[in-house]
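Only one protein chain is missing; all other protein chains are in place.
Going by the order they are written in, the chains are A, B, C and D; count residues from 1 in each one.
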Amino acid sequence: MGRITLDKVRKAFGDVEVIPPLDLRIEDGEFVVFVGPSGCGKSTLLRLIAGLEDVTDGEIRIDGTDATRLSPSKRGLAMVFQSYALYPHMSVRKNIAFPLKMAGLSQDQIDAKVNAAAKVLNLDSYLDRRPGQLSGGQRQRVAIGRAIVREPSAFLFDEPLSNLDAALRVGMRLEISELHKRLATTMVYVTHDQVEAMTMADKIVVLNAGRIEQVGSPLDLYRAPRNVFVAGFIGSPKMNLITGPEAAKHDAQTIGIRPEHLAVTDGAGTWTGTVGVSEHLGSDTFFHVTVEGFDTPLTVRAGGEVSLHYGDTIHLTPDPAQLHRFDAQGLRIA
Amino acid sequence: MGRITLDKVRKAFGDVEVIPPLDLRIEDGEFVVFVGPSGCGKSTLLRLIAGLEDVTDGEIRIDGTDATRLSPSKRGLAMVFQSYALYPHMSVRKNIAFPLKMAGLSQDQIDAKVNAAAKVLNLDSYLDRRPGQLSGGQRQRVAIGRAIVREPSAFLFDEPLSNLDAALRVGMRLEISELHKRLATTMVYVTHDQVEAMTMADKIVVLNAGRIEQVGSPLDLYRAPRNVFVAGFIGSPKMNLITGPEAAKHDAQTIGIRPEHLAVTDGAGTWTGTVGVSEHLGSDTFFHVTVEGFDTPLTVRAGGEVSLHYGDTIHLTPDPAQLHRFDAQGLRIA
Amino acid sequence: MATQHSRSAARVMMAPAVFLLLVWMLVPLILTLWFSTLDYRPMRGTFDCCEGLGNYTRFVTSSAFLSSVVTTLQLVGGVLLITVIGGILLANLLDQPIWGQGVVRILVIAPFFVMPTVSALVWKNMFMNPVNGLFAHLFKAFGLQPIDWLSQAPLFSIILIVSWQWLPFATLILLTAIQSLDSEQMEAAEMDGAGPLSRFYHMTLPHLARSITVVVLIQTIFLLSIFAEIYVTTGGAFGTRTLTYLVYQRVIESQNVGLGSAGGIIAVILANIVALVLMRVVGKNLDA
Amino acid sequence: AQAETITIATVNNGDMIRMQRLASHFTEMHPDVTVEWVTLEENVLRQNVTTDIATGGGQYDVITIGTYEVPIWGELGWLQSLNDLGDDYNIDDLLPAVRGGLTVDGNLYASPFYGESSMVMYRTDLMEAAGLEMPEAPTWDFIRDAAAAMTDRDNEIYGICLRGKAGWGENMAFLTAMGNSFGARWFDMDWTPQFDTEAWSNTLNFYIDMMTQSGPPGASNNGFNENLALFQTGHCGMWIDATVAASFVTNPTDSQVADSVGFALAPDNGLGKRGNWLWAWSLAIPSSSDAPEAARQFIAWATGPDYAALVASEEGWANVPPGTRTSLYENQEYLDAAPFAAMTLRSMEAADPTNPTVDPVPYTGVQFVAIPEFAGLATEVGQFFSAALAGQTTAAAALEQAQELATEEMEAAGY
């Protein structure tokens, strides 16, 4: 009821191979998030699954049957677009009803389903408005409503929250997570916001230049990034990556330590540095510390009440259990 | 050299009073951030200062002289717009040179200043490109460059980073902070992102429906929000606000406790609740905990390695020193 | 944006255009109004005062008036129908992937550049002439009796000629509009199970509403004053006399300036009524 | 004399264009005069010239106008008198009928450039093939029968080509002249329109029946030019139209049937009037002209007796503008070169503008009524008749509409 398998799927636009052959299994009911830097092929991959692009090679199976050549409307998937792609000339009700109308349902059935969806999404009072009269979050909900009513075997989301402001984003993030819990339908979700990825996903797929760098649960990726790319990409603020003699001490090409795993120690510590800019968030403070011999300043997370000032000298000690080591190929050394 | 005083400034669009009479002093060299929810009048206030809108009543003084009726170009201020507002038909060099040309400087002087600004902002190698050929961050820098060369008595920024993606935003945030350190010129900065507000401001002005809710340093606002609105607005995730009998116990209409000031205690605690959705960021975990008798779930921040699951029962203890109390008017009880 | 400063500047900047248009409208209009109350027939040497509303009653009650109004509406309506429908179809076709799209577009645009007089002359003589015209040759080649277009289907022929000239305009505007249709919206509709026809009906057409409005508005303004095409082809015979043409006949052919001026004023009034109706019916589309 | 520029407005027909070409001879003789040409299609020309002269615009110094306008405009004082065009002009050489039409109160207001009547032009070969012979002065019945006999629709040969295009100078010129031979008239002596008479009914029905039976398709859009093209390309058996056409249809470079064209007088019905008209394209000087002296010199040159010789020497006698001067028809060279000359002269002499109809009328003009209202009225009536020819309405209905309109207009005009 929502198992999607990609088998050696390859995509080239003309001569440019955007996605080299790639295998992926998405299990029924899973919430899978594709993350990766801009232009890495996230949207393309999603559109291949949707059928909005033709695969160049390989096979896409949905629930075991070959869907590679099926038209988008036949795949039983629903998609929520970044721009929401609402139909501007139709009321919210009509927008949500559109897929049902296309499926040839009777007006009664349509009404029932639309009302049910509107209730779930708290859209009751907006049903007769046009999309242009809605706020960003409401539009987003309409787009989801349009997807829900079809009872698809899987939902595809392409950066659905990127047009919303920060506060709304947090709210909608929770709503989508809850929706997933409630419907237990497969969801494939594209984002480049790693907070979204971490908080929503059952399984994260990290993409880089069309290649899968790592697949795993959010915490797997956080705890054991398979390579330098994933290490740098997952976690906020970014993991500090240190090369050179310091790394060599640990028999590695590169070592990595997250800001939250660096302790500010009184008196003595592993490293000594000078405090640069500090960012006080109230709950936390991020210090940028320049350590002699390191190429880039280290970011250190401390509590909200720590008082250190520009130019202070401090001592830092990494949590050895949380030290990541990578070899010359950038791969994790276990 | 950059002192801006608003004296009973009022603004109405037609019959709608967007900004009720308001007083504000911005000291020379200060970095002042206006925050507030969307539509609260941040941009309007900034544009009043800039002279892009007429004040309905009241007086604006810049460095002591009345600027209320001065045209924007005469106020000696520079503005950086949300959309950057670069001149698309001019090269980067021409963009930056434009205000100088308008001021009637000689070509030699212009060149010197443009080159100096470009060096400061790392734009040397893009000077002959058009804005359309630049990335978001570079455009942002050009916009700042255009503002810098005029050596204004104050900079005005209207959500300058909101069009950038998360990673870039962090970088530009630091750059602007550093610029402020370097130039020591007054900056008035509008944002609705409270991370920006917290990390950049010397002084935050919290606006709500055109009214000033509180003015103070970021940590002042974090530690001692003057009312419920500020309490809820400053801090991420939001402060938990609890009303009803639990608040009455503390002789207050509402009590507030930030997610980071709730400890998960073994065995016993002040409150007992059930874990709902949890968001694992790796470094931290946010739990949404439903406590019997509370209207809304509490958000609790815990470390990255805490393992609690949906439905677990836990005990929570607030840090009493960090408990905020508010009266029936929503004002802080000291 | 709106400071006192810019508002007063705006007033100053609007002034020349508004002033010129006002003068351009009022001076001839007032003179025409004045003439319309005179018995002004240069060929009789009369320039006599005070026909009152006589010219108006004569113009309106003359047997030609009503039919000319009907003809005008038929002509405008017919051309609008052909160009809008044709424009939509053609724009959709040109939006498809085809080889040599640029060249085809050039071919389609070309009639828009042709002077109305020239196009009427060419169509009348070289195509619609029942003996030497190309259509006649074509009909004969198929063993059919050639049609005498301009007398057997005069209004239709004129509509055809005018449509030929205006189809490019409609096509261009609608094509640009179609190309601006958000592709994600189309994809969403496709995901929602809409076939090509449904997509056309439910997405493309509503999206085009605004552009169609513009086409209708602009074309109506121009079509109401169609002249050369009628003058060259039928000279107003066979029920092709529009209101504009009737005024022309009164002023130029009968040299009855008073009567013609009354007709002109009536034409202005009717045109503005049409415009008002148009604005009411479709105008709200303009301000989406 | 100081340099002057004259602006000449003229029709775009062959003779005028020839005049334009030959104008260099004029400017050689008058180096102080510069000549500017405005050559326009007939209707556009009339429209522009009329509005210009009516508003006193003074755009033109020499205008080309017809016999219809001259008396009206002359009377209104819009034209300068041309009584003294110089001794060389030889005013008495002008054909009396033509001269009469251009004279008001003893003043000549326009000098004829060429004159024309109408006559029957026919294809001798087709006539022969039909086993008929064209009399010099045919009757309408003969024309009708001959047309039917010559028609061969399969080969696109139509027995008769006549004007059908609406316009006072197009179908109404023909029909008015034809009506004259049927005893019809526009108005009776009280200026009452006469379209409700038997005579008009006969005229129009005869015309329509004959055209339906033997005319080309689309006749209701054919004017002089269309018919000329049809005749030159061999589609017409007979064509009743302006005598000037004779030189075109007999000119082998333009006409495919040049060697088999015969001429006859316009038909009659035995009522004493023939269905032919009288027209002259003439040059006149508007009162508003600012270079009347140079204009006068030009007119004297272009319509003077020497012009014929000039054309003859440059382009041959056949191209000399006909129908204005008696001397031309006494010139043997011309008569030799123009086989239609004699018939043209006879036709012109047969037209009587002062007494055009069988029953008396209060107006002058053969194929028009010399009142200012005529052009507008006749054009609209022409549209009714043209529609009847096209089969969109019946002859009876067209006549009824015409009567109604004419009554309306005449009342409004104060008759």
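Note that in this section a residue touches a chain if its C-beta (ideal position, glycine included) is under 8 Å from a C-beta of that chain, and two chains touch if they have at least 3 such contacts.
Throughout what follows, contacts and distances are computed from a predicted model.
Colleague: UniProt protein name for the omitted subunit, picking from "phosphoenolpyruvate--glycerone phosphotransferase", "glycine dehydrogenase (aminomethyl-transferring)", "Mannosyltransferase" or "Carbohydrate ABC transporter permease"?
Modeller: "Carbohydrate ABC transporter permease"
Colleague: With the full complex in mind, choose from C:L73, C:A153 or C:I218 the residue touching the hidden chain.
Modeller: C:I218
Colleague: Quickly run down the residues of subunit B that touch the omitted chain.
Modeller: Residues of subunit B in contact with the hidden chain: 50, 52, 71-73, 77-79, 81-83, 85-90, 98-99, 102-103, 146, 150.
Colleague: Mind pulling the subunit D residues that touch the left-out chain?
Modeller: Touch set of subunit D with respect to the missing chain: 7, 9, 12-14, 17, 20-21, 36-42, 44, 47-48, 51, 55-60, 223-225, 228-229, 232-233, 245, 248, 254, 256.
Colleague: Just checking the interface: what residues of subunit C touch the absent partner chain?
Modeller: Residues of subunit C in contact with the hidden chain: 1-2, 6-7, 9-11, 13-14, 16-18, 20-21, 24-25, 27-29, 31-32, 35, 90, 93-94, 96-101, 103-119, 121-123, 125-127, 132, 134, 137, 140-141, 164, 167-169, 172-173, 175-177, 180, 183, 186-187, 210-211, 213-215, 217-218, 221-222, 224-225, 227-228, 232, 243-244, 247-248, 251-252, 257, 260-261, 263-265, 267-268, 271-272, 275, 279, 283, 287.
Everything that follows uses one rule, which is that only the chains that are shown with their structure count from here on.
Colleague: Averaging over Cα atoms per chain, report the distance between subunit A and subunit D in Å.
Modeller: Measuring from centre to centre gives 90 Å for this pair.
Colleague: Using mean CA coordinates as chain centres, what's the gap between subunit C and subunit D in Å?
Modeller: 37
Colleague: Can you compute the centre-to-centre distance for subunit A and subunit B, using the mean CA position of each chain? Integer Å is fine.
Modeller: One centre to the other, that is 26 Å.
Colleague: Among the residues of subunit D, pick out those that touch two or more other chains and give their numbers.
Modeller: none
Colleague: Where in subunit A do residues touch two or more other chains at once?
Modeller: none
Colleague: Note which residues of subunit D are touching subunit C in the complex, please.
Modeller: Answer in residue numbers: 43, 47, 50-51, 54-55, 72, 76, 156, 165-167, 216-218, 220-221, 226, 229-230, 233, 235, 372-373, 375-377, 379-380, 382-383, 386-387, 389-392, 401, 404-405, 408, 412-413.
Colleague: For subunit C, which residues are in contact with subunit B within the complex?
Modeller: 1-5
Colleague: Which positions of subunit A touch subunit C when the two form their complex?
Modeller: These residues of subunit A touch subunit C: 50, 52, 71-73, 77-79, 81-83, 85-90, 98-99, 102-103, 132, 146, 150.
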